[in-house]
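With one protein chain withheld, the remaining protein chains of the complex are depicted in position.
The first chain written gets the first letter, and so on, giving A, B and C; residue counts start at 1 in each chain.
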């Protein structure tokens, strides 16, 4: 067990789940970290199924969603998801991974009883993966960080909606059993739940990307006259951006949780290496150049953890937490990049090989600084907020 | 009131004091920030007395020590001391300043009833300032970050101790009414309480330093055959380093608290400037180059605050908190340096003038990265800790 | 002599002057570095005169301007000015300081023979100081980094120009014997040479600023119906910004040269300290935490030097060098800030005292990141340039 993780202020029920998850990940998931079925586009479906079966058997499948459909608080969720992230494969085995975690959360918050009935159960029990269709190709001027640029359209045709457009960076689309699609109608943005695969949703290609932890990778998708029955709209027409916001802050934060876990593990590996490996007459850790890096890691990891719990507490008050999750996302992703980079550096040549997960964690975190809004977009919206607050105060 | 400071998790009694302190500092202390009696060696004694009189009248003198001698918890203390720091003069006016705050804390923890009776009351009511004599001149190989190098000696002579040596960087010694002196006997380090001034304790000079907030500045001292009655020893002979540790962690953390307050204020000033000043056709804040700096400040300030409360909670469990206060000291001082630097930069030419406190805060924080252990010394001891933990775990 | 400075590629005549300047600064100027006549607003006039007399006697007065009015190339100037900066007082003693160096350069380039006759000789021989009146107060929306915001006006009245406005941050105005004033006419910006002091040019106050090396400090000025004979206009009416550009790039670069010298010296002092001071059983330099900082300094100093020579070479081709001097200014000022900061840190408590120049150099460099265009303004104009170049290439 990692003795540096916060336990004060975490509920007993969450700590119990968290401990179970940590024990499971360390004992049963870690041995798969060099499995040959891990590919450039993520673990194979077979491996994913095998890991989920282990999670199910260990009683840690979707552990943050309680029997009967209740959901841990965000603070409790943090305690659990951080531990599930101690291996890059952990979130998959425990089904706390993106984009499923966020999709389940959104459906739980916004979905009608009928839609929940039809989709949510299969998601929670891990029997299928899901995808979230939002980002669009840059080369066509589609929506990236600026959602107002969305080009995918939906229009009513009888009792169906007809959707057309292209999406990119759709994580896990290849192999998913359901998806949430965002498209623009005359009334504004809409969201739809669809079964997958569907012949009208064509995977053009799966991108080669720097990260490799997510089954199905990230796909470019063409949606060509996809007909969706009207009752598969999520919520109301025109409210798509509002729902995206509901999903956004907690999903963003859950990324922070999982990757914090991964970096804690990378730091353990680097620490072990630095204590065993000799150079110039003493273990690496006794060289301040290395020891200081480990010390800096400890500080960065603690700060990341504190930011996550702080933001979780804000979300637990029922506040939207847009600003706070932006702050947390920037602080955590940038801190974890520093941590991962130092772990690689401490390990020298060994750090850039796939012999340990350190190298993978470094690559994943690099992508994380862009996923769910690049650092710069969050700073931009924080600056806007600072201006609005100043104005309000200046007028008061 | 600054609406970004944490209030959740702070006790009502502490919040009440904190609000009173904030209101006092903003309304009554800030107007003195350009007082001509502010010199390079800190505020004059006259100004200091005037400010303390205001603090006394406002009922915020030594606000973290309760009637009857009780002390707020560290978490509560943080809420109060952060607000007292909203002006560089605030800690002086509220008597929450260094080194007095730490000296009172130490005496409260370790002092015999007799010593408390004789010294503590006068300290708590702000009627005299105190000094802590520990650091020694580098050019003679004296004790700096490495206390084992201490050269000041004390030896028994009848019922007195005789102390000889030189000290440097003794904050507030010039003008202090009492002091705590550290010296080495055959049994190890000892601490003594002495009345000041004393002819055997000669102020050789007051250093010109980059900071300027502390009355009396920082002095170089020669101690020449100082005779101290045996009953003025603090605690037991040979336990001096242990007592220094008792003082160290909370004193270090209280520095973080006060300077966080100062940087929050500097950020308010920079924010105001950036919203009013135009350049290239729009207010500075609308330039991402400036707006992003303010956004980064908000994140750094929040992280600093969270680290302080985290460490305070550890201390409130009764743990020594050596590691945690090292982590907090490094994280907070480095974050505040970034904040102060950005505030200067956002304000352009205006930022390097004394027209606002931003320039002073920048200088103070620069020194803070060295006071109470430079960043590197804390990283060094963290690295040692990491090694010890690894060893313990490897053997288990 | 500093053996790390480049000599390859420097002309023999420049190296000869440079060596003489270095020897002079080290032997004759350095002893004045703790002179009591050094004040918060810079050296007193008496001290300045004494230093200049020494420089004159040593044959290093305005050493980059040759007998007969010739000027060293920018590359040669760099070799000399870097050495003159080895003490913060060196540029004053050698009269290579700002704003005089830039004013002489501008007058040499743009001035009519009559104006040169009247003003330049007295500037070059160091018998008077000069000032450059450009920046305006922010609180009135005047010109700072954005010169288009200039509010000071000039209008013809008979054979005189009448100038009105306010200026701020006017270095050395207090005590100067002449000045160059920038003001806006109907035809655009104009520049005027004026004798100082003049009752119509009132020094409202000298600012308290973080830096303290320049005699006369930085003043706020009110210009009230100043009448200037028409023949004291520098060049043509409406060409003021063009002339400002002529002055800008080399003046900016000469700042880099002088402060590089100062940081080289600070690094020497820190190196000496780190080799003598013991901590935890060995000299500081043997602690990687300190030794690495010195190593990083060496790299930063070398890069700063190379950028200066690179930009100097561009200017020596006759190119305006606007982009290159922006790049050099950002690179050098930011690198020197890191160097100065590390020097302070290496020296611990000693680093924040005025016992060595390290503390002053740190403060000066902080201001340098804002003088002559803050880092952000240069990045902004570089980004514009990058866009223009892309466009030109895309269209080609």
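Keep in mind that, in the parts below, contacts are C-beta pairs under 8 Å (C-beta built on N, C-alpha and C of every residue); 3 or more make two chains touch, one makes a residue touch a chain.
Please read all numbers here as calculations on a predicted model, not as lab measurements.
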{"item": "Hidden partner chain, touching residue among A:1, A:138 or A:156", "value": "A:138"}
{"item": "Full-complex contact with the absent chain, from C:307, C:336 or C:365", "value": "C:307"}
{"item": "Options A:149, A:230, A:319 or A:394, residue touching the unrepresented chain", "value": "A:149"}
{"item": "Residue, one of A:119, A:169, A:243 or A:259, that touches the chain absent here", "value": "A:169"}
{"item": "Interface with the unshown chain - residue positions in chain B", "value": "287-289, 292"}
{"item": "Residue ranges of chain C at the interface with the undisplayed chain", "value": "8, 271-272, 275, 283, 285-286, 288, 291-292, 294-296, 298-299, 302-303, 306-307, 310, 313, 327, 330-331, 376, 378-380, 382-384, 386-387, 390-391, 394"}
{"item": "Chain not shown, touching residues in chain A", "value": "40, 135, 138, 141, 144-146, 149, 168-169, 207-211, 218, 273, 277-280, 287, 289-290, 341, 344-345, 348-355, 359, 362-363, 366-367, 369-371, 374-376, 379-380"}
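Here is the rule we use: only the chains that are shown with their structure count from here on.
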{"item": "Chain centroid nearest the full-protein CA centroid", "value": "B"}
{"item": "Longest centre-to-centre distance from chain C, chain (CA-based)", "value": "A"}
{"item": "Distance between the centres, which are taken as Cα means, of chain B and chain A, whole angstrom", "value": "41"}
{"item": "Chain centre separation (chain A, chain C; CA means) in Å", "value": "51"}
{"item": "Distance from chain C to chain B - Cα centre to Cα centre, in angstrom", "value": "37"}
{"item": "Multi-partner residues of chain B (each touching 2 or more other chains)", "value": "376, 379-380"}
